[in-house]
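Below you will find the structure I want to go over with you.
Shown here: the complex without one of its protein chains, the others still in place.
Right after this comes chain A.
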């Protein structure tokens, strides 16, 4: 029936498509630009990401979908859907990528990273990450996951001649590929049990799966989650995080900590809530335990970081991001117990938006400090307030948001919504574990904040006068700070996702 040619809703797929096209433009332009004009590529990339972000404005209705199979069992099964959930995550991904790009402009120049390759890889990864929340079938989901991940391996290993960088890339690559392979195995099991890849169809068919295939389906559900859990850096897939973050160029670490995680938990949400709701008794307890372990492992490791060790700043941020991933998983686990799963995952989305803004901000200030003290120890932040008052204030604000303390009001309330999701789902023990973790995290975030405002040591006072902040870096910090402050003044902006229904 109908024509063989699919009609494609180009507007609906604009956000990932624009990003991908700009990536190709950058790659080609790199061939023709003389060495001196290469910085232009960074500007093109920033403009491309802005354009892709603006295209979201045309999709605000949230009712478009494309690449549909019509007529199968009376329902439309679409591979690409631009609903409100998709739009929010795409906003997060593109906004995060934009901040990363701003961070990268000076880093690429300072560290002499290959311009064309860097921007192409960054944009490709962003395109994959933007495609992922819209995917509504398992094949697209895995493809998007890989499009987002593969360039990231190369980005991590970008620092030429740096042994640590290549080692980090290899570590990251090997563990990630293993996780993806496991996911693919899970997908194939699920396909074998249900005979379809579309998430909604899978959900319908899993509800009454052949009893003989039940074990297969259960195994498939469990294995599928592995790849996504890896991306969120959930325990036990978190070991790659600190070394990878330290080895990678700083903007790439920032990118992984925000967009990498967004990819992971978006995939988890789609797979669990949309595709496997009937197997909630399999994945919900697993995710709850995973969440508890992840936040505890991350926070305890972050607590043990010694501030005077080299790269302790990035290490601490890395471990704290593992801890934060634990909080992100809580509402997803809660969704398995709740009557209205879409309601619960809104807390994850709200939390992720807050986390994206302030964590990128923290990395941006870290990038700024790394310019003058390349070892990037936490002790290097001593007296930052005296040297750069605004940057220190911004950093303090970001850290307090991550800790969830006033004046980081949004951090506090995002945690409260996550906490409430756990309590509402009857996961009292998880709420208690989370509260304990918040307390542990308070300690190291506060300690770092306090260091910012201590007077500099005598020896450090003789460091050269601060150089001017590069404009893009300053803009990135300012953007993140403005986002954080706006959200703290009007938390409803993101918290409404926690009360409305997204999916």
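In this text, contacts are C-beta pairs under 8 Å (C-beta built on N, C-alpha and C of every residue); 3 or more make two chains touch, one makes a residue touch a chain; residues count from 1.
As a convention for this text, contacts and distances are computed from a predicted model.
Asks: Which choice in "Nuclease SbcCD subunit D", "NADH-quinone oxidoreductase subunit M", "ABC-2 family transporter protein" or "Winged helix DNA-binding protein" gives the name that UniProt lists for the one chain left out?
Replies: Its UniProt record gives the name "NADH-quinone oxidoreductase subunit M".
Asks: Please pick, from A:235, A:438 or A:483, the residue that touches the omitted chain in the full complex.
Replies: A:438
Asks: Looking at A:114, A:285, A:307 or A:407, which makes contact with the chain not pictured?
Replies: In the complete complex, the chain left out is touched by residue A:407.
Asks: From the listed residues A:11, A:69, A:342 or A:423, report the one that touches the chain absent from this view.
Replies: Considering the complete complex, A:423 is the one touching the chain left out.
Asks: On chain A, what residues meet the omitted chain?
Replies: On the chain A side, contact with the omitted chain comes from 405-407, 409, 412-413, 416-417, 419-420, 423-424, 435, 438-439, 442-443, 446, 450, 453-454, 491-492, 495-496, 498-499.
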